[in-house]
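With one protein chain removed, the remaining protein chains of the complex are shown where they sit.
For clarity, chains are labelled A, B, C, D and E in written order, and residue numbers in each chain start from 1.
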């Protein structure tokens, strides 16, 4: 079992970026924690409303929800922010950390990406997710979300104030991106990530019955010369 | 269980690039096939000698060894090469393909990288490994080879004609690179890869006992506002 | 009026990559030529069938269709290919050239991209489009295809042998990508391009009535110091 | 008609980076606004002098001049700066935004680039211009300034305190760069830009008389098989 | 003789990144100054201890040691930091500046890299070195440290509080990286750098006896046509 931590600047950021992967982690038996650093004070919707929406969304995803103390539009990647993320990483003993992509037009997203990469400096897996404001994104790591896209969209739908009030939050685009990234990954629906660092954990894959390869190990075909 | 295919231009390329990961795959119960596209006609050592060395190395790694029909220093990324790699990918139903990095000063390495990416175009995982002649390499995916470095070096040592005859094949550098990449991955010894495309297979990770996270899912900490 | 040339390796490549932009060019009064370099001998469908499909698709887009003499899966970026594309560029006096993106897992796509960039070396606008096999794509130039997506899909549908026979040709993905790129471009549906070289032709934009800016030119607000 | 906004950190930055393009926009009938965020308190020349110089330069370019309230060498890409640029973008309903390139050794230039990309997050066209302190610059979008280079140099010459007092402001380099970028663009003199996002507005190009292409649309040459 | 300045955020950063190159500079007769911007207040070891360690290390390298006034984990790339580095650059008339790489997970390293690039904006040589926390590093400039690796390790060993107290400071990794970079540089041990700007000073290389080339200048072999 992995302990998975997803970090986002505002309510709804995590669902948009990696809600499907989080659902897939839960389905695989992993623990999932969401750390939302601000209350989204500047968006449409009151802070109370947004807190309620975020709690519903976390429940949809079967995730523990934690809140940071930063202020919307004023997050900085300073020692305080690094430390607050680091405390959560240690508290949940995170094996996998998901966070915003670093090249983003929203200053909060850039700051959260930088602070989280600092906070996770000793960990083996940091994956960057895309936001609607991400400027450049050339993913290479994918998670199959075909079985989890509905849940992602349901979690996103909990953010009523954003879905109705923000042009940037559009479930149609979320579904389109999942299909587009799915085609890149040679599957149907995918979420896409750029790895800051990803240690592929082969040991966790249980050995299954051998036999798909016709020639047995140690037994080699003759070279053609 | 995965079916893993490693593709290299010459005898010893695969061991240098991903011998530790192949050993890790075997230890995890995966099937491993090595496809060596040429007999290394131009290197030090006769073709017969090198074939023998390569067979010993494959046995060390517990891998099936297959040979391609290309000629050393004359591989091209044309339809014939693509097709020959593709046939092996299909024959072993490869889930994971390892191959040279595309930016390399050896023309054969560039050609094999390009042809294999073409051949694996429908597959979910293509990882590029480094060679001594790779020009630029900025890895983001790592495999822990701490338990497998000895075996990698043993497999490499089978290539006697190269270890003694080629300045490019130096076990000291192989061990140094494993330690350097290990530090990048926050572990002791690692092999490093650049992913052309990597679908992370969460479903294969068995659920373990829950409980590392103090707060239960669905139960959230109050926001601090 | 621009003379627009789109170059593709196989029947259907151009429609997939820039069919919407070509329709937009036609709607803006530009002349559009499609140069398909091979008959697609290796795909599903006979060459005669594919030629017929390509002609229907070109008619859908209101484009002149020209055929090259290259062979499917065997295109090389040599002087012959460069010269054949260059002749068409000169024949139609192309102001704008669309062509495959250079990083692609299909060897023909890579070759056509390279040869066309050579052939268009004196021209002011070369835009690379994405194919399903493109490996890395980080676009920055977009064309609004909201009014032209239906026509793009209609042109693509002409390629019956591919839509039914190739897993890589999927109208659902085409529509999803248009929506995804549209969100990137802050519009609804877009095609996306990476510019090799793009001279923005301001002189072609007709001057309209002034007045949107409250302060008149030459008249400046006082500095706040 | 476009409403064009150019944003710069200090008096003279805009002229150095995109003075020729602004002149070209004016010649094409577009409205042009310049937003200078600081008074250049730290450079050679008094603030009053520099304000006067900047006003003359704006008049040369036929542009409206607006001043921001930031302080030289102390601009930060925070919510206040973002908001102040955003207000101008909205006030002039900017269709095109020019701003510093993000990789620059001057901290103010980096901050203005980041804040403006945030402020323009909903707009279709953001082009980055080069400054003498830009660190890396690999342009792909060009504007022909052959007819406007004299005016650019005249606008730059208004900044007497800088041309005489700063080693970084050298009209000789400005002219050399225009010729160098012109060669890249296959024209004589150009300004060069890296697009953060550029929606090419085909609909604004008026249809002209058809006829340059010999074969009529819908009528296709026979394939050569 | 060059005047070389190395800038680092914390005690031990410079030794880790370019200690071997500094020793090589000293051996070549260059003057070397180290500017350490903070006392490393947050690491293991007291500030007094660390100051003592840093002085010993500077003595090992034959370098002048200067201290900045910044605070550990709170460095910002603002005008004050830029100015403090700039004063040292001017005081020592630095010809060569070594500093952290810009993509680093430690916020102080990023800030020092940015501030130093600003401070060195008029200088001809700025080389970025790697730290254990550097995120991406693709070096192209190397210095041969085969004769100086022992001294680098001796200087590093002076930082007793770090070598024993910080997992990030590991002499084994330092030696491994030197061997790995050495292989990249086609020598035995190297330090590796990414150049922000590097003017290669040919004039400083004294002319030696001619004769290695058989054909004399001006005398040309016949073309083979």
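Everything below uses one rule, namely that a residue touches a chain if its C-beta (ideal position, glycine included) is under 8 Å from a C-beta of that chain, and two chains touch if they have at least 3 such contacts.
Only a predicted model underlies this, so the values are computations on that prediction, with no experimental measurement involved.
Counting the whole assembly, list the visible chains that the omitted chain makes contact with.
B, C, D, E
Among the options E:24, E:111, E:135 or E:168, which residue touches the chain absent from this view?
Considering the complete complex, E:24 is the one touching the chain left out.
Touching the absent chain: which residues on subunit E qualify?
Residues in contact with the chain left out: 1-3, 21, 24-33, 39, 47, 51, 55, 58-59, 62-69, 91-93, 122-124, 140-144, 184-187, 190, 194-210, 212-225.
For the chain that got dropped from the picture, name the residues of subunit D it touches.
132, 136-138, 170, 172-173, 175-177, 179-180, 182-183
Please output the residues of subunit C touching the missing chain, sorted low to high.
77-79, 82, 114-115, 117-118, 120-122, 196-197
We take it that only the chains that are shown with their structure count from here on.
By label order, what chains touch subunit C and subunit E together?
Correct list: A, B, D.
Would you kindly count the fewest steps from subunit A to subunit D, each step being a jump to a chain that touches the current one?
The fewest touching-chain steps linking subunit A to subunit D number 1.
Which chain is most remote from subunit E in terms of Cα centres?
Farthest from subunit E by mean C-alpha position: C.
How much rotation, in degrees rounded to the nearest 5, is required to superimpose subunit B onto subunit C on the basis of Cα coordinates?
120
On a C-alpha centroid basis, what's the spacing between subunit A and subunit E, in Å?
Subunit A and subunit E have C-alpha centres separated by 36 Å.
Listing for subunit A: what residues touch at least two other chains?
122, 196-197
What pairs of chains are touching here?
Listed in label order, the chain pairs in contact are A-B, A-C, A-D, A-E, B-C, B-E, C-D, D-E.
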